[in-house]
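One structure, as structure tokens, below. Some questions next.
Here the complex is missing a single protein chain, while all its other protein chains stay put.
Letters A and B mark the chains as written, and numbering starts fresh at 1 in each.
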Amino acid sequence: MAVRAEPFVLNMGPVHPSTHGVFRMRATLDGEVVVDIEPVFGYLHRGIEKLAEQRTYNSIVPLTDRLDYISSMSNNFAYCLAVEKLADIKVPERAEYIRVIMAELQRVASLLIAVGSFLNDCGAYFTPFLYMFRERERIVDLFEMVSGQRLTYNYMRVGGVSQDLPEEFMPALRKFMDMMPRFMDEYDRLLMQNEILIARSRGVGILTKEQAINSSASGPVLRASGVNWDIRKADPYSVYDRFDFDVPVQESGDCYDRYRQRVEEMRQSLRIIRQAMEQLPSGPVRAEVPHLVRPPVGEAYAKLECPKGELGFYLVSDNSIAPYRCHIRPPSLINLTALRDMVRGWKIADLIIIFGSIDITVGEIDR
Amino acid sequence: MTVALSGKEVATKIEEKFSGSVVESSPENLVVKSDNLLDVARFLKETEGLDFDYLNFVTAVDYYDHFEVAYLLSSLEHNHSLMVKARCYDRENPALPSVVSVWQSADFQEREIYDLFGINFEGHPNMKRIFLWDGFEGHPLRKDYL
Partner (left out) sequence: MEIEPAKKYIYSDIELDREEGQVIEDLKAQSQQPIPDPDQWLGEELEQNILLTSVDALINWGRRSSLWTAICFPACCAFEMIAANGPRFDLSRFGMEILRASPRQADLMITAGTLTWKMAPNVRRIYNQMAEPKWVIAMGACAISGGIFASAEYAVVPGYNRIIPVDVYVPGCPPRPEALIYGIQMLQKKIARRKNIDVRKILER
């Protein structure tokens, strides 16, 4: 009797423990091998771009917090850069340094979650995740000192930041910086050479250099595939050209390289924070701009190196107090276009790991 | 620093190859006719010296009498960038050729523009709504929706 096999469609639904949010994948399987995958999203489409057309420039900042909700400071920063480019506003020095410190601290906090959930997907159920959370709580305490909030900060304004650092911030930051490298070394010792991690992620889900550039991947995903492109070096914004840091690049583009890339980037962020702390000048923290900013007619695009990739804001203005069009370039959505090529030929268990190594946030995909 | 190439210089190069395809050019951007969009895209990607292999974003803006679709292209090797635009004057059934075969990252972004603005991209392998559900009527980001 001849046996016939047919491909079978499996729906990994919007409510799933490993899909990092409400994200749905329809996987076509041949046995256990994945043949094709169709991502379905839109379950968190809140209409942020439409809402932004009805709000003034400064009141869009809380909306941008909720885009990639685990790295709110970077979102605020990108939006404020775009408005300042459009309206040609010069930001004072102290505000620039404060913004850099906040953005790099936020990068460390966000990469901790990325790495923790990747290890969660690999099978180390919750233990490394909770270790990461312990460190993230310290960073979140620093942010709470500055802005009063734990998750969506709403700290930056057009022309600077909303208020100056309190006096207890710098001693607390110094204490954190002394403790953090010891934690990173402990973490490296526990996990880098772990057999299970290497067996599950080495050589899995390879993204070649040409595919990465063609799918416009950005951030750690692009650099893990061998492309040396970091916006902080290639097109420096704010005061990043005054700091001395390296851009780690890995070679093969598999899941283990992406994980390693994120850990190395955390170390470089700590280097930048140390230099910014030493060079912090004094002065005003906000430029003299009216609260209702009215930029001239025109358009501007400003991009920023977020923990997930390249976040950009494209603003079109018609000389009124609200933007005519505000488009957000989401790094998670565009990194996902490479998912189909990465996943073909692997099994379902590898699908979860490959998907976790891209590190998406659904709030940014759906906006 | 990424150098933003002037639209005028690139316009002369495009005019040599495909005459009549540039509608207007200025130092900030370059507006191309919608029929020649795919040829111009391939030309910009493959020519030595331009090498625009990285598509930053694709988006659309609704000016009341026409739609304008903007593409920001970059070259990682030479570190320069260029903004290309195409206009669509039809309000009922706007259509443009799709550039998915040139840059694969336009896949989801063109579906998003179809969903929110209604612009149809010909040649796209999977043209259906992406953020809103299948029976939704209307295109929310148009200026005359609500």
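Keep this in mind: a residue touches a chain if its C-beta (ideal position, glycine included) is under 8 Å from a C-beta of that chain, and two chains touch if they have at least 3 such contacts.
Remember, it's a predicted structure, so these values are computed and weren't measured experimentally.
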Contact with the hidden chain (one of A:90, A:175, A:209 or A:344): A:344
Selected residue (touches chain absent from view) among A:63, A:146 or A:227: A:63
Contact with the hidden chain (one of A:32, A:137, A:168 or A:318): A:137
Where the missing chain touches subunit B, by residue: 101, 125-126, 128-129, 131-136, 138, 140, 145-146
Residues of subunit A in contact with the chain not shown: 7, 9, 13-17, 21-22, 26, 28, 30, 33, 35-36, 38, 42-48, 50-51, 54, 62-63, 66, 69-70, 130, 133-134, 137, 150-152, 341, 344-345, 362-363
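Definition applied: only the chains that are shown with their structure count from here on.
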For subunit A paired with subunit B, centre-to-centre distance based on mean C-alpha positions, whole Å: 26
Complex contacts: residues of subunit B adjacent to subunit A: 1-2, 53-57, 59, 61-62, 70, 72, 76, 79, 83, 103-105, 107-109, 116, 129-133, 140-141
Subunit B partner contacts - residues on subunit A that touch it in the complex: 41-42, 45, 47, 49-50, 213-216, 227, 229, 234-236, 301, 303, 310, 312, 314, 316, 324-325, 327, 329, 333-334, 336-337, 366
